[in-house]
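Left out: one protein chain. Kept in place: all the others.
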Amino acid sequence: MMKKAYLIPMLIVVLSLATVVPPFIGDRYIHILIMILFYGYLGACWNILSGYTGMLSLGHGALSGICAYFTVVLFMKMGLTPWIGMFLGAIATALIGMGITYLAARYGLKSMYFALLTISFSEIIRLLALHWEFIGGASGLLIPMSKNPMINFQFPEKYLFYYVILIMVIVIVIINHLVVRSKLGYYLMAIKENEDAAENVGVITSRYKIVAAGISSFLTGFGGVFYAQYLMFISPDINLSLDFSIEIASAAIIGGIGTVFGPLVGACVLQVISEIFRVFLGEMGSVHLIAYGLILMLVIVFMPKGIIGIINKNKS
Amino acid sequence: MLELVHLTKIFGGMTAIENLSLKVEENKIISIIGPNGAGKTTLFSLISGYLKPTSGEIVFNGEPITTLPPSRICKKGITRTFQIVQPFMNLKVLDNVVIGALNWAKTTVEAKDYALHILEEVGLMDKKDRLANTLTLAGKKRLELARAVATKPALLMLDEVMAGLNKVEGKHLMELIESIHVNQKVTILFIEHVLNIVMRLSDRIIVLNYGEKIAEGTPEEISQDQKTIEAYLGKRK
Partner (left out) sequence: MGGVLSLVAIGLCLIFGVMNIINFAHGALLMVGMYIAFFAFQCFHLDPFLSIILSMPLLFLGGMVIQKVVIAPVLNAAHINQLLLTLGLMLFIENLAAQLFGVNDRSVMTQYSTSTISFWGASISITRLTASLLALAINYLLYLFLKKTKTGKAVRAASEEKTAAQLVGINVHRINLIAFGIGSACAGGAGSMVLTFYPVSPHVGHVFLIAAFVVIMLGGGSNLMGVFWAALIIGLAESLGQVLLMLPASSAQIISFGILIIILIFKPAGLFGVVKR
């Protein structure tokens, strides 16, 4: 493990730079920073379920999208501010995540089968949203500018969004840290290693899988709302696509699955590389996903424990 | 403390356990022996909740536990080791045992203290920061035993713990089991092929053949029992 003595001063330096510098670097770079933190945040949420228990979820994009839709629809149809709406949305999202995991736990679906279950969940949600005109159908919903932007989670300046996601990331890192240290963390590690053996020493595997799914989906929901408010737009293709779920998982996997800082490191690498791709190949559409695919393959073949895994190995 | 009532388990068309009734008293060491395929491991899986019986009942301290999952059964005080060792391979030795202790411990600190105490007792203290998969087979068996003991079981079931160990390793492990039995006041139910160990340790022996109990008694009685000898050596004609 990394030495505590290095870690804490390093964190302080990084954090103070992250707090002070951004308003002065221009919108383009702020956007990149926001995207790094955003994928780092969602990757860290994903980590709580998939990273620690080994149940590969490819539905986290859809989960975040569900919360985003929930919150935006509450805002547009009933005027409820997203600051409150997102908590309701997150609760709904947590219930859905727990429901799916309950099914998986009840019927013993593990690794690939859990992945297939979450993929089909994700695609069903996307298809439903695509054909449900009430929530905008295929063209999605444009969030109207409100008269009181701050009260409705709308900021005129990008760097304000930056601070929101920075706080969210700090919170998720602390939560991840607490989970790893807690009894739950030990239970989840045991489940990932060997479920039969975990049961044998009194770990009620189904309960803790569902707890992990609940925490993970609840927090994932906030990520979805942030994205919606940042873009001022939601649509099935952006918020509910399978590619989005893969991007979230990739951040955690590339950085180091089941580690506290892995998702952030992974998101950083992915965003920087895809930005380079964009610079050289043009802004068009999904060019960064080519990079994602390549990096994902390279990491899995050459460093299956991710970047953090390599760092830890060299330290010890 | 443990009572099996007319327990039957049928896999497809094959009867693995047939109408088995038996009692395990507190603070005893009881062994189950029998030729390969006699249903010994199936019996353990039934008691520990990994398999559900086709019919019959399992009662522990007066409570039926027949339909409970393994984790709940562990909470009631029964745990086992596996014939093929299953420690948490990619976790540290210490963390393996901590997870066991969390079965009852309120905090991770409490669990860690107890885990260290158990590691001391099984002689793995010097290896506590190693990953479980770096241990030798004998080491893994000790670790699995430590993890099981850390749950503070009332009844510990050991499935062929001696298999694959050499004489010296086997002797050490046997002494360890005896000391755990005495120090932790654990009742032990074990499956074993090495008969001299069975004869030395057991208070009582149960012989299974084709899923049925064919004999039960003290080591002396069993060594004289005609049916047992037949089951092991074949009928003399």
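As written, the chains take the letters A and B, and residue 1 is the first residue of each chain.
Note that a residue touches a chain if its C-beta (ideal position, glycine included) is under 8 Å from a C-beta of that chain, and two chains touch if they have at least 3 such contacts.
Nothing here was measured: the structure is a model prediction, and the numbers come from that model.
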Interface partners of the hidden chain - shown chains only, full complex considered: A
Omitted-chain contact residue, chosen from A:37, A:90, A:165 or A:249: A:249
Absent-chain contact - pick from A:14, A:84 or A:103: A:103
Residue among A:117, A:173, A:191 or A:264 touching the omitted chain: A:117
Option from A:20, A:279 or A:301 whose C-beta touches the chain left out: A:301
In chain A, positions touching the absent partner: 54, 56, 58, 103, 107-109, 111-113, 115-117, 119-121, 123-124, 127-128, 130-131, 242-243, 246, 249-250, 253, 281, 284-287, 289-290, 292-297, 300-301, 304
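In this section, only the chains that are shown with their structure count from here on.
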Chain centre separation (chain A, chain B; CA means) in Å: 43
Residues of chain A touching chain B in the complex: 181-183, 186-187, 189-190, 193-194, 196-206
Contacting residues of chain B [partner chain A, same complex]: 48-50, 69-72, 74-75, 79-80, 82, 86-91, 95, 98-100, 102-104, 107-108, 111, 147-148, 150-151
